[in-house]
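Here the complex is missing one protein chain, while the rest keep their positions.
Chain naming follows the written order as A, B and C, and within any one chain the residues start at number 1.
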Amino acid sequence: MANELVRFSVAMPEDLLVEFDKLVARRGLAKNRSEVVRDLARDAIIAAECEEPDVMVVGTLTIAFNHHASDLQERLDRIQHDHFGHVISSMHVHLDEHNCLEVIVLKGTGDEVRKIADRILGTKGVKHGKLVLTTTGDHL
Amino acid sequence: MANELVRFSVAMPEDLLVEFDKLVARRGLAKNRSEVVRDLARDAIIAAECEEPDVMVVGTLTIAFNHHASDLQERLDRIQHDHFGHVISSMHVHLDEHNCLEVIVLKGTGDEVRKIADRILGTKGVKHGKLVLTTTGDHL
Amino acid sequence: MANELVRFSVAMPEDLLVEFDKLVARRGLAKNRSEVVRDLARDAIIAAECEEPDVMVVGTLTIAFNHHASDLQERLDRIQHDHFGHVISSMHVHLDEHNCLEVIVLKGTGDEVRKIADRILGTKGVKHGKLVLTTTGDHL
Partner (left out) sequence: MANELVRFSVAMPEDLLVEFDKLVARRGLAKNRSEVVRDLARDAIIAAECEEPDVMVVGTLTIAFNHHASDLQERLDRIQHDHFGHVISSMHVHLDEHNCLEVIVLKGTGDEVRKIADRILGTKGVKHGKLVLTTTGDHL
């Protein structure tokens, strides 16, 4: 059946293993060596995939803006509707009287996601933003 | 009145200005030189603030996991409730039959936010995750 | 005449300017607003250029290795000679009895530099390495 657990053996110098076990311990009680090796492997694979322009990725775009800025929310909504095929959903947080945080989850090729993110980040009134990419990871 | 617009003059070698204007153009129609200078200034200020352990920041934590993993969603919810004072809200996306993406917005000092994020990332079954920090930016 | 200084005016909300001036102050006595704006503009332009596969870049590759590893130095030298057209020079530092740091400066398109760096990083015995890219910046 698909995706059985396979075992393989890793050789590591004792000194490195001592440091690695500290890293495992810092990652929390529920983690063991195997789990941390899998985490590191996934991170490296996903980082490589996200650099490819054509691989399907999921992007989380976090933007901060002042909601008093003239019709900014409306313009942001319009851009998201223009790309409804790639915008999965968004979450709005009221940071204080004036400032909003919006988190927008995007799906598409790396190039598509970066392009939409650039359009949103380029909207007048958006004060700050950051995009992080991950892959759907369904094969990981 | 608070927060009036102040003007100051910037000197730039012609060659650099040519490249800078290309950058301004790539950032979208609505942006002009002043707006891009403000964007770059904000990014640099926020990056510096997010490195301070005690400054209040907002963190967006994106995690991917397989929802079949035994009671993982329940354990993730429990952690978030343990830190309800710092977890603002979360958004859940169903990526495919098996995989979920969850975006959790956290608020607190840099140290607090990083610690909660580490606890969530250290939960057995979380396949991948990334934290980005920004500041509330209410003074920017 | 080439590359004269051009002046333009930037508008910034007072609150942002206060924070920006703190940033300018942290960058050292010799820096003023104009200089920091130029720095930020150059950083953003160079970051964008380094993502292009075909732009000429300069890469600084820092690697750490144990010089006792069998003929590692010889293999590293061979790779650098294979690419003598792109390897500008290298500097060797003896970190302690066993460990060496080598810094290799590479020149070429982003793709060429990344490919050579990957080959060096993939050499058995290289314990750790990091590549940073910049552009020749002769137009900046």
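Here is the rule we go by: contacts are C-beta pairs under 8 Å (C-beta built on N, C-alpha and C of every residue); 3 or more make two chains touch, one makes a residue touch a chain.
It should be emphasised that the depicted structure is a prediction, and the values quoted were computed from it without experimental measurement.
Check the whole complex and report which displayed chains the hidden chain contacts.
Touch partners of the hidden chain, whole complex considered, are A, C.
Which residue from C:Val18, C:Val55 or C:Ile88 sits in contact with the chain not drawn here?
C:Ile88
Tell me which stretches of chain C touch the chain missing from the display.
Chain C touches the missing chain through residues 26-31, 35, 39, 42-43, 46, 58, 60, 62, 64, 88-91, 93, 95-96, 98-99, 101, 103, 105, 118-119, 121-124, 127-128, 130, 132, 134, 136-138, 140.
Could you list which residues of chain A touch the chain missing from the display?
Residues touching the hidden chain, for chain A, are 2-20, 22-23, 26, 33-34, 37-38, 40-45, 48, 139-140.
Assume only the chains that are shown with their structure count from here on.
What's the contact topology between the chains, one of line, ring, star, complete, other?
Shape of the chain contacts: a line, open at both ends.
Could you list which residues of chain A touch at least two other chains?
None at all.
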